[in-house]
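Only a single protein chain was left out; the remaining protein chains are all shown in position.
In this document, chain identifiers A, B and C correspond to the written order of the chains, with residue numbering beginning at 1 in each.
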Amino acid sequence: MAEALFRVEALRVELPDMTRKPLFGPVPRLEILKGLDFEIPRGAVLGIVGGSGSGKTTLGRTLVRLMEPTAGRILFDGADITHLPDAAMRPLRQRIQMIFQDPMSSLNPRLTIGRIIAAPLNATSRDPRVAEALGHVGLPAEFVHRYPHELSGGQRQRIGIARAIAMRPDFILADEIVSGLDVSSQAQVLNLLEGLVRDLGLTLAFISHDLSVIRRLCDRVIVMQTGRIVEEAPTEALFEDPQHDYTRELLDAIPTPDPTVRW
Amino acid sequence: MSAFLEIRGLSAVLRGTDLRLLRSVDIDVPVGTVRGLVGESGAGKSMIGRAVLGVLPRAVEIVEGEILLDGRDLLAMPPVARRRLIGARTAMIPQDPLTALNPSRRIGRQITDRLVDILGWEPARARSRTLEMLAEVRIPEPERVLRLYPHELSGGMRQRILIASAFVAEPELIVADEPTTALDVTVQKQILGLISELQARHGTALLFVTHDLGVVAKICDSLSVLYAGKVVEDTTVARFFEAPAHPYSAALLAATPRHTDPASSLKPVPPAVMHAVGAEIAAADRSWRPRHG
Amino acid sequence: MARIFALRLLTTLVTLLGVAVIVFVVIRVVPGDPIAMMLPPGATEADIARLRTLYGLDKSIGGQFVIWFGNVLQGDFGSSITARQPVLTLVLGRLPATLELSLLALLMAVLIGGTLGVTGTRLRGTRAEAGIDVANGIGLSVPDFLWGLALIVLFGVVWPLFPISGRVSPRLELPFSTNFYLIESILRLRFDLTRNLLAHMLMPALALALPLAAIISQLLKQSLKETVNLDYAVLARTRGYSERHVILSEALPNAALPTLTLIGVQFTFLMGGTIIIERLFSYEGLGNMAIDAVITRDLPLIQGIVLLFALLFTLVNLVVDMAYVLLNPKLRHA
Partner (left out) sequence: MLDGRGALRRRAGLRLWLSAGWQAVVMLAALFAPWLAPHDPLAQDLMLGRLPPFWLPGTEPGYWLGTDSLGRDVLSRLIHGARVALIVALVAGTATCLIGSTLGLIAGFYRGWTDRIIGRLVDIWMAFPPVLFAILLIAVLGTGLSSVVIAIIVIDWTRFCRVVRAEALNQSQMDYVHSARVAGFSRPRTLMAEILPNVLPVIVALLTLEMGIAVIVEAILSFVNLSVSTDRPTWGGMIAEGRIAIHHVWWVLAFPLAALFLTVLSFAQLGEGLRDRFDPVLR
């Protein structure tokens, strides 16, 4: 088996708990991630699922180094990026991209779509790459002159995808990217993402609270509960034969659109 | 037997314009049954629920139609009488348990106040009935919970409080507006189970607003599918999931994720379907003349 | 909750220390020879010598600060050069007049602003609301100084309803034993004096109140309009409560909370405004005294007044912050 694109070893994240800050002395710390080990193979689509408070969003933000781990190691393409300072991280940034949950908040409201997608690109390749990215997500090139608030929710999320793929990354983290969308937009965005992953050979980590979406998109699934991985398995196996109680509970709770299936 | 709630030809516009928000909506909710109201955002599903309860935003103006509660037209009643009737015989389970409880008042008062103020109960009776109801929604230590403030309870617990508060005065109709959208799936299952159980036990008519066809399949008896303020399909749950009649509702069902059958779910809505339903709306608008000119 | 209070008290002390340092720097260090600054017109050689020894100017800057700050902490602000009386006595003698004026203005601002905010919410979406918005806009952009002048022209000259100078008519016999004239006149049931005092205070208080009233009205309306659309307010309506009840009983207690914190800072602005407004209306309060002190270069007096204002401002903010904690159930139990 080829070397994994991401390797995570004994990853821990703690945050200061400001609600219990004493008048003097150190702030007590809240453990968000309690020692995670997993790999993301090159070209894989990994699903990360869990309820609120499971730590899945923190895990995502730590992978793309928006948050600093307390302990453990993160290896990207063999290089240790666990505590890489911002300046040293910057050259790697274009290989590691992220799509955010709320496109309204993640697209700068006072920049045009063109500038949002082009900003991180260097001047020579800008225009063709922006047009190419918009083409990939099925939006017309005229959209470069629009502002985010002039688009629909589904269109905004496609701009989020275009911005990520314009960088030609190796890896994309998608954090709950369809949870704010209507079912029709959700289906459209997911199909788009599925096609792009296949065509561009991307490696994807897909964070979601919704197992039925994960089932469609992912090869492997990590189930998280209160900062720990309770189960990791290939998608098929996880759905056919869940091992952990919490996984079974999650599967049982999915309201399938079928009144004949007992709930 | 006629339905407890009957909506007949209800149309609404954006105040001061001809822009239609509801398009001749007809909906029945017979006693003891659950009617799902399904659609995507902007379809007007919450607006119908709010119209029934008399809490539409000011920008929405009802221009024609009837909302019959037990045979009496709410829209033809004087405002104060309508408010009293709605307050006495209906209840609402709102979407977001975080904003549905007043943060500066204790839980107990939030449930009992209206029993005393509006329904004229003795305070002691209101209190004992509330405790009974809290036990029915399986809240541990109900005596203690009455003295707490909302922020001291989890989201799931708050939603239980709101359910108890909805059922406490034995209303004949409850409007539930996306009551589990803000919750985790495991909590959602418990809460929906609870709503179903109480609805069946008390024989309440329930109008259940949701965007999730999965939820409809689990707790509704019949459903109305809305698009742009128009009911495009009105049918029973059994028939709908067997074979949806309208192309738009069929497309909606095909777009809904289904883990038991990943390959045939999450289908994008074909543009042809959107065009067809758009044309249907436009045709209906051409033949429509608002009553007040 | 005790933790929040302790933390807040600590920052207040740090602020007050910073205030002392800045007052010291502005008054004692920047002018070069502070004695020259302190000289009233017609000072003698003996005055200069007396002042030099009094302030220990032969010592280092740090040493001078320690001596000065030590005196200040003991309530010794020195003696006024022009009035030849202890600064503390002078300042405390004038404080009641300024407090009465500010509190009356605050009361007027809360009443006007609160009424407009609630009425605007009640009438949301109508022309009346648009009218309130325009009034708020003007109230927000025109400062107290201009309101004061406009009131003088309107109700002092064009349509002379109220006296335009002083705190009370000079010819009246005053039976008061404290300087809280207004409060004492009420307590002594001398309502003729109360009326006379109020007639003098009405215009300056209104000038101070209008900008704050506009801020309260705008913020309260904004937060009420958000609150009346929250689910709990909608629920109250479905339960048969009237719109009036929903606004006053359900929404107001929650919407008032953000307005309250704002009133704290804004009340200190209002008190700062008394300085020029008292001057404008020749009202015998601290502010009028402060301007006289600056013009006559009575440095010890200036110092005393600035420190007193700073103490009042920090106390107001402290009290408001603590009230916020007490009124907010989320923080009360923290």
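Methods note: contacts are C-beta pairs under 8 Å (C-beta built on N, C-alpha and C of every residue); 3 or more make two chains touch, one makes a residue touch a chain.
These numbers come from a predicted model, not from an experiment.
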| item | value |
| --- | --- |
| Option from C:153, C:174 or C:187 whose C-beta touches the chain left out | C:153 |
| Residue touching the undisplayed chain, where the options are C:114, C:272 or C:329 | C:272 |
| Omitted-chain contact residue, chosen from C:103, C:257 or C:291 | C:291 |
| Candidate in contact with the missing chain, chosen from A:39, A:102 or A:132 | A:102 |
| Where the unshown chain meets chain A, residue by residue | 61, 64, 66, 86-87, 89-91, 93-94, 96-98, 100-102, 105-112, 119-120, 147, 149, 163, 167 |
| Contact set of chain C toward the excluded chain (per top definition) | 11, 14-16, 18-19, 22, 26-27, 30-31, 37, 137-138, 140-143, 145-146, 149-150, 152-153, 156-158, 164, 265, 268-269, 271-273, 275-276, 279-280, 287, 290-291, 294-295, 297, 302, 305-306, 309-310, 313-314, 317 |
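By definition in this document, only the chains that are shown with their structure count from here on.
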| item | value |
| --- | --- |
| Which two chains share the largest set of C-beta contact pairs | A-B |
| Whole-Å separation of chain centres (CA-atom averages), chain A against chain B | 33 |
| Whole-Å gap separating chain B and chain C, where each centre is the average of the chain's CA atoms | 51 |
| Chain A residues touching chain B - in the complex, by the definition given at the top | 51-52, 153, 182-184, 186-188, 190-191, 209-213, 215-216, 239, 249-261, 263 |
| Interface residues, chain B side, partner chain C - complex | 50, 53-55, 57-59, 80, 83-84, 86-88, 90-92, 94-96, 99-105, 110, 114, 117-118, 149, 151-152 |
| Residues of chain B that touch chain A when the two form their complex | 40-41, 184-186, 188-189, 192, 211-218, 237-238, 241, 251-253, 255-260, 262, 265-269 |
